[in-house]
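Only one protein chain is missing from this complex, and each of the others stays in its spot.
For chain A:
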Amino acid sequence: MGNPGAGSGGSARDAVPQRDRRRVAGGRAAVWLAAVTLVTVSTVSCAASPQAPTAGARSGAQAGAPEQGPRQPTSAGGDCNTKVSPDPKSGSQNGAAVKKIKDRGKLIAGVAQNSNLWSHRNAKGKLVGFDIDLVKQLADSLLGDREAVEFLTVPVDRRQQALEHDEVDVLVQAMPITCRALKGTPEEPAVDFSSPYFETGQRVLVPDYSDITGFNRTLKGKTVCTAYGSSGYELLSGEGQKKYGAWMRGRPSVLDCLMLLQLSRVDAVLTDSGLAAGLAAQEDGARLVGPQIGKDSYGVAVKHGTDDLLRVVNGTLEKAGEGAWQKSYDRWLKAWLGPAKPPAPQYG
């Protein structure tokens, strides 16, 4: 798939990577300035309506913009205690939120549709993946029927609003538990998270022939791609450039990074292990190298204040920990990430 012919296309005028390709020597401030400018510029161009789209440069910048609104660095919301999810046995599991789902007879779940191994459409157009299995378990424990689900593919930039406006009951989108989402922002209402259902950290994806061995000195002089606003972006623009001398290239989606890897325009991709597995599964000639860096957790998000539903979700996760989680993990992720155990419940 690595298509050198396509290379004649666009390297020269891609403004973003050039701005990104700053070295340690330029100073940390410059790097952060570039990063902040990028995020601000694209957020603004995304929000501030299309007043004068005539030239093409604009389209390029905008076309890439939508994903980065919600995905800010994990620490952007400041420090907070992320372990606040209620114990299933601590109170009612049958409040208004749960009752509404039961009356409806259907669980409405907000899911992604382009996240390989987690939630994406198979050849027949059906949604499959680790997240989808989890949604079905939730439907089973709420309604006694694994198929009593309506999947809604809500856009990432308005998924928290979808919860707030009761368009969906739960979000199961490989969504990292962040202070930003817990606290909310002016654009994005606060949400509550379940106990973690997947533990992850940053991994490096490289082509088979690469001599990069992980997030370390072998990155010196190599170009590494990562998604804007991800934890990987933060890691790379800090330690990656400063300590290991890597070049960085940001893209709106980590899927774009896989494409650039296949086109030989970057040497490695840095992203969390969950997404990295989804990428590795699409490319036979690539592998994950080195240990996991840092720690993130995926959680199920529900509307802020619906503790009864959260208790059911946490109860489902506990039950899944006895076998269903493992089965689903082995089916989707083990081949890429190696063996793993379900994360221990964390309640506040």
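Please note the rule applied: contacts are C-beta pairs under 8 Å (C-beta built on N, C-alpha and C of every residue); 3 or more make two chains touch, one makes a residue touch a chain; residues count from 1.
Basically, contacts and distances are computed from a predicted model.
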Between "Peptidase M48 domain-containing protein", "Secreted protein", "Cysteine desulfurase" or "BlaI/MecI/CopY family transcriptional regulator", choose the name on the UniProt record of the chain that's been left out. "Secreted protein"
Who touches the missing chain here, A:Gln241, A:Gln262, A:Gln292 or A:Thr306? A:Gln262
Pick out which of A:Gln113, A:Ser141, A:Thr185 or A:Gln326 touches the chain that's been left out of the picture. A:Gln113
Against the chain that's been left off, what residues of chain A make contact? List them. 1, 3, 5-10, 13, 46, 49-50, 53, 55-57, 59-60, 62-67, 110, 112-116, 120, 122-123, 125, 151-158, 162, 167-168, 252-253, 255-256, 258-259, 262, 278-279, 282-283
